Structures are given as structure tokens and as C-alpha cells.
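In this view, the complex is presented without one of its protein chains, the others remaining in place.
The first chain written gets the first letter, and so on, giving A and B; residue counts start at 1 in each chain.
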Amino acid sequence: MKNESIIESLLFAAGDEGLTAGQLSSVLRIEIEEVREILQSMAEAIEQDEKRGVMITTFGDEYRLMTKKENAAFIEQLAEKPSPKTLSQAALETLAIIAYNQPVTRIEVEDIRGVKTERPIATLSARGLIEEAGRADAPGRPILYVTTAEFLDAFQLQSLSDLPPLEEGDVSMQQEADLFFGRFEEALDE
Amino acid sequence: MKNESIIESLLFAAGDEGLTAGQLSSVLRIEIEEVREILQSMAEAIEQDEKRGVMITTFGDEYRLMTKKENAAFIEQLAEKPSPKTLSQAALETLAIIAYNQPVTRIEVEDIRGVKTERPIATLSARGLIEEAGRADAPGRPILYVTTAEFLDAFQLQSLSDLPPLEEGDVSMQQEADLFFGRFEEALDE
Partner (left out) sequence: MEYKVKIDSFEGPLDLLLHLIQQLEIDIYDIPVAEITNQYLLYVNTMQQLELDVASEYLVMAATLIAMKSRSLLPDHSSEEEEYLDEEDPREELARRLIEYKKYKEAAGRLHELEEERTKLYSRPPADQLFSSNAEGPLEVTIFDMLGAFQKMTRRKKLAVPPKATVRREELSVEKRMHTLKEKLLASKKPVRFDDLFDSNEREELVVSFLAVLELMKQNEIVVSQQGNFAALYVAAGGNET
């Protein structure tokens, strides 16, 4: 009981900095496993309670209170600034290749994409989604890139193993084709 | 039910600044009196629920979520925990705003972060990452802050021009200003 109250206070105060189970365990002076169990049961209870407007999320190793998704539209109404721009297709493709193949060099990314990828890499670095992780043991000692903790956060992943499995196209081909053809024609029309 | 959830979401996202019953009423599209009643009953229920770690406080007509007083000691403990090797989210945010907008006053940093920033500034100063650089030519002559040579050193930058460019949509003040004028013009067009 008491622990749940304290945990809510601590998570509330931490805001989007979040707290790890380890941090909570050292403040509460209980075992980390117990902390995890309490968090788990709190998360479930809060999730199910339809009076509650927040939920406990885990991205990476951080537990955080966040508003429930279904209330987003209401928050939006009071928000002063618009949502930050989402990533471009080029940046997303680059990020996907890095995420699934890390550590990876820019050349390897470009081999898969078939185009130059300097700018998307600069964008992803600026957003703190990827970072350098040493250099490859190859001619020219190219920089290796990996994804960051911020990447997990930005894509709601607990860990890299939560990445959706890579699979070979079962996406409706026709739909995709229509979409692209539409885009192409629109572009030509203008 | 639904309203309580939305109110909790809104109060949570509003942070320390709180929201008025009037604002809540306009978002929820219900009478202000009804909002007050819901808030009243929520406040009582939360207060009595010993699993909860927050409470709803009223200051004038502003409603705010705060941590329960009896848990204050735990929050202090968390703050006391030394984390010598890294900087907190709050410190990193503050540092980023100063680095990209220097020279800058505390008030300007707080405008961007949306929260008080005295402590992060004190610690960044103590760490030698930022320093005072005269005073702004504004009412109250507020102190201007800039980053130091030690900042460059700690982040392995040769000069400030080595700071990675920020992506559009990130909060530098120039961009916020542009955004503002953009919206302003939009409004005029209508």
C-alpha cells in the first residue's frame, strides 16, 4: 500500500526523466524484484481503472508515468506547440537498417538503400536516436552507428528485442502500389 | 468515469502550472460547475486512497496535481542519491538550451522547459559547464549564461560550431519565434 503510494510520488516527480527499478529499490529499500512486481501490478490496476488518466510505461529500463493514449486529443487542445515533426521516410529507412543491423557503417546502410545517406544520418544523430560507437575494422576505419536509449523511448520499445520482426513483404502489394502511383501522379500533375 | 480520466491526463500534462476549472470545462465541454464537482470528488477519493501518491490541490482557481506531503522524504532521498557520472534529464535539457541559445537568461530557459530551472542551473554552474556572462538589457537586468571551455571538453567538442545542428521542430527560440509568426499569419489569413 504504502509502497505503491511512494512509487507513484516518485514517478510523478521524475516526470519524463523516468526512474529505473534500481533507483526505486534503493529509495524504498526493498529488493529490485519486489519493486518490479509492485510496478507490474500497479501498471495493470491503473491500466484497467477507467477513472485513471495516466499509465505506467516502460521504455528501455525506465518506468514512467504517461497520459493514456485515448486522452491525447484533449491534451492536444490545450497544447501550446504542435507535435514535433515525425521522421521522413529516408530517416526511417536509415533508422530501420541501423536498428536491425547495429553496429553498422554508413556505407552498409547505403548499400541497402541504394542512395546516399549522409543527411538522414545527420538528422538521426541530431535527434539523439543514433550515436557513434567506435569504428569498423575495415579500410578507412568507418564510423559505426548504433541506436540510443532515446530511440527505444521514441518508438515505445522496451528493448531492441521488441523491434517488430523483419519480414519479407506480406504487406498488401496492391495497396502499396496504388499509394505510390498516386504520389507519382500527384507530383506530375503539379 | 471518462471525464475523471481526461481530467487526470490534463492535470498531469499541465505540470506545475496547473489548469483552471474554466480551461477544463472548455476542453471537456461540460459546465464549469460540473467540472468543480468532479474535481472535488476526485480530490477526496485520491486523498483517501492510500495507494495514491499524488493529490489535487487548489490555488485560487487553479487545480494542480502534487505529490502527497507524507512522501516528501522519499523524493528528497532520491534527489540526494549522487549520480556523479551523468547529468539528469533536467540538467541535460537546460544545458542544451543554453548551448544552442547562448547567451541566455534563466527565464528564457524556463520558458522553453516549462518548469523552474534554478537547481539545474546551480548544478551546471557548480560543475563548471556554464558560467555567467554579464546581464541582459531587460527589466531586472537578469544574468546571462553561456557555456564554458569545460563544456566543450566534457562533450568533446572543439568549438561551439561543432555542436550538431538541431533538427527543425526542435526548440530553439528562433524556431519558436518563426512558428509564432507563422501561426500569426495564418490567423490573419482567416
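Everything below uses one rule, namely that contacts are C-beta pairs under 8 Å (C-beta built on N, C-alpha and C of every residue); 3 or more make two chains touch, one makes a residue touch a chain.
It should be emphasised that the depicted structure is a prediction, and the values quoted were computed from it without experimental measurement.
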Which residue of A:Gln48, A:Thr86 or A:Ser161 touches the chain not shown here: A:Thr86
Residue ranges of chain A at the interface with the undisplayed chain: 12-17, 57, 64-67, 69, 72, 75-76, 78-81, 83-84, 86-87, 89-90, 92-93, 95-97, 99-100, 112-116, 125-129, 131, 148-150, 153-157, 163-164, 166-169, 171, 173-174, 176-177, 180-181, 183-184, 186-188, 190
Missing-chain contacts mapped onto chain B: 9-10, 12-20, 22-23, 57-62, 66-67, 69, 75-76, 78-93, 95-97, 99, 112-120, 122-123, 126-127, 154-157, 163-164, 166, 169-171
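One rule holds in what follows: only the chains that are shown with their structure count from here on.
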Complex contacts: residues of chain A adjacent to chain B: 1-2, 4-19, 23, 26-28, 42, 50-54, 65, 67-68, 70-71, 74-75, 77-78, 81-82, 84-85, 122-123, 125-127
